[in-house]
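Only one protein chain is missing from this complex, and each of the others stays in its spot.
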Amino acid sequence: MKIMSEEKMINLKIDNKDVSVPEGTTILEAARKVNIDIPTLCFLKEINEVGDCRMCITEVEGRRGFATSCIQKVEEGMVVHTNSPAVIEARRTILDLILSNHHRDCLTCVRNGNCELQSLAQKLNMTDIRYDGVKNEYEIDELSPSIVRDFNKCILCRRCVATCKKVQKIGAIDTTQRGFSSCISTVGNNSLNDVNCTFCGQCIENCPTGALHEKESIEEVWKKLKDPDTYVVVQTAPAVRVALGEEFGMPIGTNVTGKMVNALKCLGFDKVFDTNTGADFTIMEEGTEFVKRFKENDNLPMITSCSPGWVKYIEMNYPENLKHLSSCKSPHEMFGALIKTYYAEKENIDPDKIYVVSVMPCIAKKFERQREEMKENGLYDVDAVLTTRELARMIKSANIEFTELEDEAFDDPMGEATGAGAIFGVTGGVMEAALRSVSEILTGKELEKIDFEEVRGQTGIKRATIKIGDNEIKVVVAHGLGNAQTIMEEIKQGKADYQFVEIMACPGGCIMGGGQPIKSSKTRMTVDVRKKRADAMYTIDEKSKIRKSHENPVLQKIYQDYLGEPGGHKAHEILHTHYTEREKYRI
Amino acid sequence: MEEKNIQEEGYCCNCMDKKLEKELDEILEKYTNSKDNLIQILNEVQIKYGYIPQIAQRKISEYLGIPMAEIYGVITFYSRFTLKPKGKYAISVCLGTACFVKGSEKIMERLKQRLNISEGETTPDGKFSIDATRCVGACGIAPVFTVNGEVYGKATVKKLDEVLDSLQ
Partner (left out) sequence: MNTVLENIRKIREEKRQELDIRVNSQVGTKEKHILVCHGTGCTSSKSPKIIENFRKIIEEKNIENVRVIQTGCFGLCAKGPIVIIRPEDTFYAMVKPEDCEEIIQSHIIEGKPVERLLCKDIDGTVVQKLDDLTFYKKQKRIALKNCGKIDPEQIDEYIAFDGYKALEKVLLEMTPEEVIEEVEKSGLRGRGGAGFPTGKKWRLTRDVEGDQKYVVCNADEGDPGAFMDRSILEGDPHSVVESMIIAGYAIGANQGYIYVRAEYPIAVQRFGVAIKQAREYGLLGKNIFGTDFSFDIEIRLGAGAFVCGEETALLESIEGKRGQPRVKPPYPANSGLWGKPTLINNVETYANITRIILNGAEWYSSIGTENSKGTKVFALGGNVVNVGLVEVPMGTTLREIVYDIGGGIPNGRGFKAAQTGGPSGGCIPAEHLDTPIDYESLKAIGSMMGSGGLIVMDDTKCMVNLAKFYLSFTVDESCGKCTPCRIGTKRMLELLEKITSGNGDKEDLEKLEELANSIPKTAVCGLGQSAPNPVLSTLKYFRQEYLEHVNEKVCKTGECKALAKIQIDEEKCRGCGMCKRNCPVEAISGEPGKKHHIDEAKCIKCATCISVCPFHAIG
């Protein structure tokens, strides 16, 4: 690797500003370094650098035709004009053409106000569509429990395709047909529900328009909130609180736990609980399961199972390796199950009347919720899953001034959580939380240092050897399904020499989940969203009074009063599940 | 409808699938599992069956490790690949420039009118299908149309009618 000082610097002029950037920089990157904005649509840093949409064209003196600034590398002495009248005219023509084939129902669009196409139209002062013509008409695919595809709003930027294929290595969607009929679709234009989609939702996060969005559950939740006979309980996942504020213009990585709880109460939920507590249960169960499997050398490595996109992935792609999965339900499912059993019993509420809503950074949770295995006495553990974005929409509809809200605390008795539960939402967090408890369970001694830095950070696959007492445990943390595939291939080929694996379907973990606030391509290029959200998570952990799951008094009490031993019979009944082989293509 | 062509040979669904799978395996065996063989394999399947059966897409996907969506994307990109069987008589009218200048549009119009289907479609009885083709390289005898690959040159509406009548 080259170090900075050895990098060859290239000098050029962009809009009369002198710019000096390392060799290999694109015109777009160079321009943004000096605060010159070049509009883009298809560009997605390191994921989709293809030059398809043509918005980023610029003029380079002495060159025939325009330069594609997202691809074109800078050259010594280059003179670039990013906003000459010719460029602006050409850009407006391109945008006009895109809009001419776009269903312009902006007012009722889910992305109204947060649409890259809309803001460009505004920026380029598109007051009229000059080249209007025939539009493509597509049926909306809303058969899946997680994703709605509305290709009437697709602008063929292919960011979703690149994300699905290159980052997640799934390839559920691709460009099909050609020319004006080109369309992002699945094999045979089947619903996402019937193909190899894992519902990770990364495509949504990268869609500049409203062509891809989550299957909304807002209406159902409103309905239940209105119903006086229903006891509506809400729980919020760890990652929601560090991102929700962004939907209200707060800086990325702001922890809004208190305001969020207040808002939920304003919305009329009967109880507001913290999924972090559920995460603590998961650690207790998963930790216990691991210790047992480790001691008995039973189907190692053991792999975490709290990411439902990941679970669907392994069920479809590596069914012969399902035995490696932990049998633990994911935190919100465990928690939902406990609300409808322990809490219902304790509060003497008919579980039938309880409606559990999970606010999640994830859309695969919508799929997970309706799995038949996620039922207790005929009742689903969780009745509705809202994404972070959906919650923001509800708060806005209720006319709540979110930023002005006072902080409020989660409701007792299931609102107490540890720092270990908090970091569940970031890659490496489950592993770290588990290691804190596993270490102490295995050795019976208190840890001197509870931060496991080796499993933190943004590296796609993190490998570490952890010494616990006399034992050495080799662990692997992978995030993003592309990286998960690498690990699964190792396991399949018998090359895995590790015992414990954490996998999260989304790159970065739940903080970057498919249900989180959508950031524009430009923000993603200029701001390290992942790091900011992750830092906020670790800050919550640091500031927590209790930072190890097994020390959570709520847990201790519930195990004592109701569940019995971690990993025991009742715990298994309520908190564990099983997996089944799933066909990749049901067509 | 889609699997019709193969069914016609008198196999029940199960045997047919097995027979098809075996044949597909034989085709796949000829190629390494390198991804760049996709188009070559599809060409062979298209020629053998007159279309790309879904089961072939699935098998190729497994063999080459390419998601089915991508294979579908490739099939729908190239005009030689079709997802539905062509008619017993696959008629293509050349709409290349030389043929166009010599009036091949009229041949196409007549054909569509006679068979009451559009380009890319097959008659309900499975007998005829129409395609437009771009230059078969027989510009010297333009305009041309082909029936199952056989070229009919210096075509006229009358000649087309005669050919169609003989195929009825």
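Every chain is named by a letter (A and B) in the order it is written, and numbering of its residues begins at 1.
Just so we're on the same page, contacts are C-beta pairs under 8 Å (C-beta built on N, C-alpha and C of every residue); 3 or more make two chains touch, one makes a residue touch a chain.
Predicted model, so just to flag it, every value in this text is computed and none were measured.
Asks: Of B:16, B:39 or B:147, which one is in contact with the hidden chain?
Replies: B:39
Asks: For the chain that's not shown, point to the residue among A:83, A:182, A:230 or A:370 touching it.
Replies: Looking across A:83, A:182, A:230 or A:370, the contact with the absent chain belongs to A:182.
Asks: State which residues belonging to chain A touch the missing partner chain.
Replies: Per the touch rule, chain A residues meeting the hidden chain are 50-54, 57, 65-66, 68, 71-73, 89-90, 93-94, 97-98, 100-101, 130-131, 133-134, 156, 175, 177-182.
Asks: In the complete complex, which positions of chain B touch the hidden chain?
Replies: 35-40, 42-43, 46, 73-74, 77-81, 95-103, 106, 109-110, 133-142, 144, 151, 153, 157
Methods note: only the chains that are shown with their structure count from here on.
Asks: What whole-number Å value describes the gap between the mean CA coordinates of chain A and chain B?
Replies: Spacing between the chain centres: roughly 44 Å.
Asks: Which residues, counting only chain B, touch chain A once they are in their complex?
Replies: 54, 57-58, 66-73, 76-77, 83
Asks: What residues of chain A sit close enough to touch chain B in their complex?
Replies: Touching chain B from chain A are residues 165, 170-178, 185-188, 195-196, 585, 587.
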